[in-house]
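With one protein chain withheld, the remaining protein chains of the complex are depicted in position.
Should a chain be cited, it is by its letter among A, B and C, assigned in written order, with residues numbered from 1 in that chain.
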């Protein structure tokens, strides 16, 4: 399965890019995170504390145990600080 | 004792004037109201329901049992509707 | 702190903009505008009344300014505020006209919101203004609402 993965704020800075296409066999967000962590140190660092990471699937906030079925865009970012 | 007495909104309309000077022997607001009521029908009408009347002494909200000692200006008006 | 009681119309947007621009160091500005509605309040029941031709606001010169200044002072004591603005008109006005405004500036939004709501609640029931509504059927003094009196209990 091919996914567009986006990173924002310090997750973008740690991973070193704002978006990439990822080929994955993961079925949940948590599975995808495990795959990414295993890739390279910069990913392991970006995802070292999941309490500080939020995820959106196709631009809707989701949980780490959410399934990736039918999802095209996954975004990872820190807690939001708008307003 | 000489007091300036002011009336606002429908109290002003019922009494028929916005202000007057009153010579009174009353020692409290309630006593002054009794004197005014006894004067003429228009005062009796204006003060017929004291639950709908508020009073200020020298421009500070007060109660009907407040003393008139040292007071120069008494104002009667309905509940306020600003904003 | 700026408190104005006046018959003249004022430009709500210009006042809110100038207030926000002057609030150095504030992170949050809340402003409230009260506008003359196009329907009468319908008397004591508060239901929708007839089409409003105009509103007339009577006030108590002298006491009004003191009461507003006291409320603004209480708000400044109670919340961390950079600035407070109150403008309230009296006299005749037509539907769509701005009756009054309150603006608060604070380092944080919670203080700005709380102070603005506090000022509005007190202004409604403790500042000496009285509204009269004029419709085709005649003129009627607006009745104070129990809900407005009750709103004071939360502060």
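Here, contacts are C-beta pairs under 8 Å (C-beta built on N, C-alpha and C of every residue); 3 or more make two chains touch, one makes a residue touch a chain.
Nothing here was measured: the structure is a model prediction, and the numbers come from that model.
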item: Missing chain: touched chains present in the view; value: A, C
item: Absent-chain interface as seen on chain A, which is shown; value: 6, 8-10, 12, 56, 59-61, 75, 77-83
item: For chain C, the residues touching the chain missing from this view; value: 11-18, 20-21, 23-39, 96, 98, 107, 109-110, 112-113, 116-117, 120, 151
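Following the convention adopted for this analysis, only the chains that are shown with their structure count from here on.
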item: CA centroid of chain A to CA centroid of chain B, Å; value: 72
item: Rounded Å distance, chain A centre to chain C centre (Cα mean); value: 48
item: Chain A: positions in contact with at least two other chains; value: none
item: Residues of chain C engaged with two or more neighbouring chains; value: none
